[in-house]
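A single protein chain has been omitted; all remaining protein chains appear in their positions.
Chains: A, B and C, in written order; residue numbering restarts at 1 for each.
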Amino acid sequence: MTTLHEECGVFGAYDLNGNNVASSIYYGLLALQHRGQESCGIAVSDTNGSIKNISAHKGMGLVNEVFDKDALDRLSGNIGVGHVRYSTAGSSTRENAQPLVLNYYKGTLALAHNGNLINALELREELEKQGGIFQTTIDSEVIAYHIAKERIETDTAEKAVMAAMKKLRGAYSLIVMSPRKLIAARDPHGFRPLCMGKRGSTYFFASESCALDTVGAEFIKDIEPGEIVTINTSGITSRKASELPDHLCQSRCIFEYIYFARPDSVIDNVSVYESRIAAGRFLAQDSPVDADIVIGVPESGNPAAQGYAMESGIPYSTGFIKNSYVGRTFIKPTQSMRESSVQIKLNVLKENIRGKRIVMIDDSIVRGTTCQRIVTMLRNAGASEIHVRISSPPFLHPCYFGTDIPSEDQLVASGKTVEQIREEIGADSLAFLRNDRLNLLCRELPFCDACFSGDYPIAPPDHDIRGKQG
Amino acid sequence: MTTLHEECGVFGAYDLNGNNVASSIYYGLLALQHRGQESCGIAVSDTNGSIKNISAHKGMGLVNEVFDKDALDRLSGNIGVGHVRYSTAGSSTRENAQPLVLNYYKGTLALAHNGNLINALELREELEKQGGIFQTTIDSEVIAYHIAKERIETDTAEKAVMAAMKKLRGAYSLIVMSPRKLIAARDPHGFRPLCMGKRGSTYFFASESCALDTVGAEFIKDIEPGEIVTINTSGITSRKASELPDHLCQSRCIFEYIYFARPDSVIDNVSVYESRIAAGRFLAQDSPVDADIVIGVPESGNPAAQGYAMESGIPYSTGFIKNSYVGRTFIKPTQSMRESSVQIKLNVLKENIRGKRIVMIDDSIVRGTTCQRIVTMLRNAGASEIHVRISSPPFLHPCYFGTDIPSEDQLVASGKTVEQIREEIGADSLAFLRNDRLNLLCRELPFCDACFSGDYPIAPPDHDIRGKQG
Amino acid sequence: MTTLHEECGVFGAYDLNGNNVASSIYYGLLALQHRGQESCGIAVSDTNGSIKNISAHKGMGLVNEVFDKDALDRLSGNIGVGHVRYSTAGSSTRENAQPLVLNYYKGTLALAHNGNLINALELREELEKQGGIFQTTIDSEVIAYHIAKERIETDTAEKAVMAAMKKLRGAYSLIVMSPRKLIAARDPHGFRPLCMGKRGSTYFFASESCALDTVGAEFIKDIEPGEIVTINTSGITSRKASELPDHLCQSRCIFEYIYFARPDSVIDNVSVYESRIAAGRFLAQDSPVDADIVIGVPESGNPAAQGYAMESGIPYSTGFIKNSYVGRTFIKPTQSMRESSVQIKLNVLKENIRGKRIVMIDDSIVRGTTCQRIVTMLRNAGASEIHVRISSPPFLHPCYFGTDIPSEDQLVASGKTVEQIREEIGADSLAFLRNDRLNLLCRELPFCDACFSGDYPIAPPDHDIRGKQG
Partner (left out) sequence: MTTLHEECGVFGAYDLNGNNVASSIYYGLLALQHRGQESCGIAVSDTNGSIKNISAHKGMGLVNEVFDKDALDRLSGNIGVGHVRYSTAGSSTRENAQPLVLNYYKGTLALAHNGNLINALELREELEKQGGIFQTTIDSEVIAYHIAKERIETDTAEKAVMAAMKKLRGAYSLIVMSPRKLIAARDPHGFRPLCMGKRGSTYFFASESCALDTVGAEFIKDIEPGEIVTINTSGITSRKASELPDHLCQSRCIFEYIYFARPDSVIDNVSVYESRIAAGRFLAQDSPVDADIVIGVPESGNPAAQGYAMESGIPYSTGFIKNSYVGRTFIKPTQSMRESSVQIKLNVLKENIRGKRIVMIDDSIVRGTTCQRIVTMLRNAGASEIHVRISSPPFLHPCYFGTDIPSEDQLVASGKTVEQIREEIGADSLAFLRNDRLNLLCRELPFCDACFSGDYPIAPPDHDIRGKQG
C-alpha cells in the first residue's frame, strides 16, 4: 500500500491503413491509468486528408472521466498519442496536462513524456535568455522547445529528436507525433520503460506491455535505451541517439519492478510479476519466520506474499479486503471520527487473522504511518504475532528521475535502525529486502537503485528539481 | 467474475448524543457499494430541534459521485438512513432511488429496503383499488404504503411496521426512520442479511458487518429473521413480528455467501470468507485434479481458489490482473475491434501461465460467455491444461427474492450436462460445487438454494415479478 | 423590476399523425420559462406502439440546462406534457419537479399543474386518514390522488378529472396525460390562464399564447373557466365541470396582466401588452407630471412607460441597461463591496439622465428596497427630478392562488400612506395605479384583485397555505 506518487504513462498508435486510433489509445491509457490519475489527454493526426492538423482533448481526472463517446468520436485520425499524468499538489493544473501540442517553424508537434530531466532548469534558463516563454511548469515543454529548435536546422523530425536528446540529461520516455510521423525515444539510461507492439495494420508504443495486451496487440520489442524508432507510411526505422551508451551506463528504475509497473507487464524482457515473486522468495530465504499464514497488503504486496508463501511453505491467505469503490474523490473522515482513511480503504478479515501468527508483506515503507496503522488493525483483529517483510530496501535518498519520494526528514528509515522502525510500526519483527538481492530481481539488467543506495547514475543537481515530472 | 446484478444495501445510524450522522452513513454506504451501483441516497432527521423534519439527498451513480462535501454538510441530523441500489436497464430512474421519504397521516417516514416481495403486485393492486397512487416501480413503495396505513390504527411506528409485516411475503431487510426513531426489520425467512453495531453513543444498522467495521463500530448482533429492533432516546427495544417463524422456515440466501456479500462480512455468525474457503476445499475434495497452480478469477473467485490450494497442496498463484480503473462509465469497444470488454478488465499474467496446468476457480457460471472468453485467454497465453472449478452448483431456476438471475433459456446450465457445458466453455475439465455441500458452507444454518434446486421456501408467483427489487 | 416569484407554466402537445412532440414541448417551455426557473420536466407517451408507457425527464434548473439533445431524443412519443416551476427556498427539491408521473389502478398518468389550492391541506389530510402517502409537498400530488381515486369509479379519464374538480377549491390550470389522451382543465374561476392551438396535425395546450407562437401554432381558443378539453385519436371534446360558474364568480388573476405573463401573450382575448400600455396611459391621465423623459424599469416596466409616453407626449427614452448575462447562478456581492446586486443587473444610462426630470415607471413595489436603490442610482446619475409611477395599486394582502407575495409586515405599502412610501424610496413624487382602473385593464373581464383589495373570490383559509404552488 505504497503511497508514493506514480509518474506518467505514454501510449501511441499509428494505423497504416488509415483507420481511427483514438479508441485504441483510450483503452491503452485505461491500462496505464495506474501510472497517473491527475490528468490525461489524447492528440491525433489524420494522414488521409491533405490538411495537416492535430486535434487534441485533455482534462483533469481519470481517463474514464475525461473522455466520453463524443470526445473520442471528435478525435478523428490514424496517428495518435496519449498520456496519463500523476498527481501532486503543486502543479496540478489543466495547463500541465499532456500531450503538449505546439506549433513551430516546421508545423505542428504533439509530445507525451514520462520521466524527469536533471538539467531542465539549466535548459529552461538558456531558452528563456533567448526570449523563450513557458506556459507550463513541466520538463516536457523544455523538451518540446529543443526539438522545435533543432528541427529548424535538420531535415527530419527524428533527426531533430536525436539532436535534442544530446542536450537532455535524465529520464525520458517520449512519444512525439508530427502530422505524418510517430516517433518513440528512450533516454540512453533507459530509466523509464517504453515498448512497441503491432495489431494488424496498427503499430503501438506504450509505457508498459500490459497496454499492448489490452488493445490486443502483439509485443514486438522494447525501445532500447538511447533508441529512436520512427513510423511513417514508408515503414519503421530505428536509430541510436547516443553512440556510447555501453552496457554499464544503463540504469533502469528498479522501483518500476518493485511497485510502479503493473505485474502483468514485461519490461526489458523481465516479468514484473516474476521479479515480485522473486522478492518474496528472497525475503523468505533471508528473513524466515515461523508463522501460520502469509498475507499481502493489497494490491501491490500480494505477488511478493505469494513468493514468500511458495518459498516458505506457509499458506498464502487473505488478510485484508480492499474497497475498490473508494476513489480519488473520496471525502476524508474528520479527526473527531474513529474511522481512519486507511480503515475505509482496507478492512481486516478478522475471522482469518484472529489468534494467528501473521507474515505481512508490503512493497515498501515510506513515512511509516500507514504501515503502523495496518499493523494496529491486525493487532486489534487478534493476530498473535505480526512479522512485517518489505519487498524493497529502506528508502534513504531522493529520486531525481521521476519518483516523488518525500524529503529525507519524512522518510521513516532516515537515521533509524531497522529495530527502531520495527518499534515505530509496532511489529513483532521487521525485515527489508537486502540491497544485494535487487540485482537478481531484474535478472542482472543494469539498474538504478539510488533511492536505496544513494548511488546516482548521473550526478544529482545542486538544487531540488523534483515535482515537475512529465 | 459473476455478472449477476447485485441487489441493494441499507445502512442506518442513530447518535443518542445528538451528533450528525450523515458522514458515518456515507462511509457505511461506501462499504456496501458492491451491493448496488445504480443510485444511492441518505435521509436524516434531527431530534435536537423542535421541528420534525426529514431532509434527503439522492442521485444516480456511485456514493462518491452523488455525495460531495457540500451535500453531506447540508444533511444535518442525528438519525439517518442510507441506501445503495443495484442496476438494471428497465427501472433505472432517479424516481426509484431510495430512501423513500414520504408524508403520511402521522407525519414523515424514510424507508430503505433490500429484498423483493413475492406478493407485491397483489398488494399494489389492492392499494390501487382503494385509490392509491404510485410514483415508483419498486416494492419499497408498497411496503411504505402499508406501514403508513397501519400507522393510522396503531400507536407507534414499530407496531405499524409489525402489522405491515404480516401482509408482506418475500424478502425484505428494512430500515425505517420516523423523525425520532430508527427501526430495523428483517423478514421472517431472513432472506437478506441485516445486523447492528455500536460506536460510542451511536447505534448502527447495516446490511453487512463489513460496513460496521468501516465506521469503527463494534458488531452487536444480527437482526433475527422476523425481528424488529427500535432505537429511540429511551433506548433499544426488540420484538418479533411473527410468532411462528420456527427454525425450519428460515431461508437465508445461500448466494450471499457464495458471491453477493463482501468476504470480510459475517452473516448470522458465519464468515463469508470462510464459507468461500470451504467451498474451495470441497471442490478440491470432490473434484481433484493434478495441476501446477490454482488461480481465481478476480476478485470473487480468489477465496475459493485459496481454499482449493490449501486443501490440494497445489500452489495458489495469480492468473489475471484486473484493471480497477475500468469503471461503470467505461466506453464499450465496438465489434470491429479486437479488444473485448473482458480483456480490458482482465489481463492474463502470461509469464505465469505459459506451459502450466491450471486450476481456475470462479464463483459461478451464468450465461457461459464470460467463462468461455476467460478460458480462451488462458489458452492463448499458453496454458497446457485448464481445469475449471465453480464454487457453486449450476444455476437452473429463477430467483424471486432479490437476485437478478436471467430467464432459463439464457442460463448455460439449462438443459445441458456438465460435459456439454465444459465443451462450450472449452475447458479440459469442469466441476461445480455439489448441492449437498451447500449445507456445510453456512454451518447448517437454514438457507434458500432455490436458484440451484428449484426448492422455493415460499410458493413462487404465477407471473414474473422480478426486476423491481429494493 | 418586481422580485415577486412567478408561479408555474404548463405546455402539452398531441400529434395525431404520431410524430414525436418532445422538441416542440421543449420550445414551448422555453417560451414559458419566465413563469418558473426552479425546475422543469417533460413526460411523453407513444400511441403508436402497443405498450402504454410514459417516460419522463425532470431536473432542477432552466429548460436549457435540464434538457440536452440526448435527453430530448430519449423522449419518444406523440403525446406529451411539460412544466416549468417557480423558485422559493423551502420546497426547492427535485421531488417537487413536475410533471408528476404516477401509476394507479387504471394505469399511468402524468400531470402538470399551475396554481394553488385553497383546500389542499384538508384534502391531503382526508387522503392520509385513508392511508395515503405523499412524496412531494405540492398541491399537484393531491390533485393527482383525487383523479386516480375518481378514475376507479368512472369509465374515462376526463370524467375522473371532472369528478375530482368538484372537490378542488382554488386555482388550477391542469394538463393531464393518460397513455392515449391529453386533457386540459381550468378551474371554474379561471385564476390562471390556459389556451389551445394547432399546427398541422398537432394540438397544443399552453399557459400562455406566446408559447403557441413560438412553436408556430395558431391560436384556437382559451380554455374557459371550468372547462375540460380532451384530445384523443377520435378528436376533441369539451365539457364543463361545473354547471354554475356563472359570469360573476369568475376571477382571473389581474397580476397576470400587470406582471406575470409575457407581453406578447393574449389571455382570454385581452392582450397583455395592451393592458400594460393602458395602465401607463391611466397613470399619465391620473398622475400627470411635467418631465423631460419617461423611462421604464426593465423589462416589465417598459410597456407601461411607453403608454405613459404616448398619453403624456413626454418622449420615451432609456434609463437603464440590463445585463442579461447575470443569471440565476450569479454570485452575490459581499457586504463589504460597493457593488450591489441591483447595480450589477442594471446600470444607469448616465448620459441620458444627467440634469433631466425623469418619470420612472415600474410594475409594482413589494418590499420597497429595490425601488429605493434604483431611485438612488438615478439620483447619483444626476437626475434633477424623479417621479415614480407604479402600474399597479399597492400590495396590501396575501395571495392564496399562486402568487408568492410576502407577509404583510414585509410589504412596504402595509400601514403606510403613499407619501410615506415616497419618502422611503426617495422619489420626488409617487403615484400608484388607481384600483378603479384595473377594471379597464382587462376590458371588463371578471378578475381577482385580492392582493390589492383584500376582496377574495373564495374565503381565504384559516392557516397559511402558501409556498406549495404547482
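In the analysis below, contacts are C-beta pairs under 8 Å (C-beta built on N, C-alpha and C of every residue); 3 or more make two chains touch, one makes a residue touch a chain.
All of these numbers come straight from a predicted model, not from anything done at the bench.
**Student:** List the displayed chains that the omitted chain touches in the full complex.
**Tutor:** A, C
**Student:** Thinking of the whole complex, not just what is shown, which of C:154, C:318 or C:435 touches the missing chain?
**Tutor:** C:318
**Student:** Touching the left-out chain: which of C:76, C:108, C:137 or C:343?
**Tutor:** Considering all chains, including the one not shown, the answer is C:343.
**Student:** For subunit A, which residues lie in contact with the unshown chain of the complex?
**Tutor:** For subunit A, the residues touching the absent chain are 58, 94-95, 100-105, 125, 127-135, 137, 144-145, 148-149, 152.
**Student:** Spell out, residue by residue, where the missing chain touches subunit C.
**Tutor:** Missing-chain contacts on subunit C: residues 23-24, 26-27, 30-31, 33-34, 37, 62-65, 67-69, 72, 199-200, 210, 213-216, 262-264, 266, 271, 273-274, 299, 302-303, 306, 309-310, 315-318, 321, 323-327, 329-331, 333-334, 337-339, 343-344, 347-352.
The criterion applied here is as follows: only the chains that are shown with their structure count from here on.
**Student:** Name the chain whose C-alpha centroid is farthest from the C-alpha centroid of subunit B.
**Tutor:** The most remote chain is C.
**Student:** Identify the chain whose mean C-alpha position lies nearest to the mean of all protein C-alpha atoms shown.
**Tutor:** Taking the mean of C-alpha atoms per chain, the most central one is B.
**Student:** Quick one: subunit B and subunit C, Cα centre-to-centre, how many Å?
**Tutor:** Taking the average C-alpha coordinate of subunit B and of subunit C, the gap between them is 47 Å.
**Student:** Let me have the rounded angstrom distance from the C-alpha centre of subunit A over to the C-alpha centre of subunit B, please.
**Tutor:** 36
**Student:** How far is the middle of subunit A from the middle of subunit C, if each middle is the mean of its Cα atoms, in Å?
**Tutor:** For subunit A versus subunit C, the centre distance works out to 60 Å.
**Student:** Residues of subunit C touching 2+ other chains?
**Tutor:** Within subunit C, no residue contacts more than one other chain.
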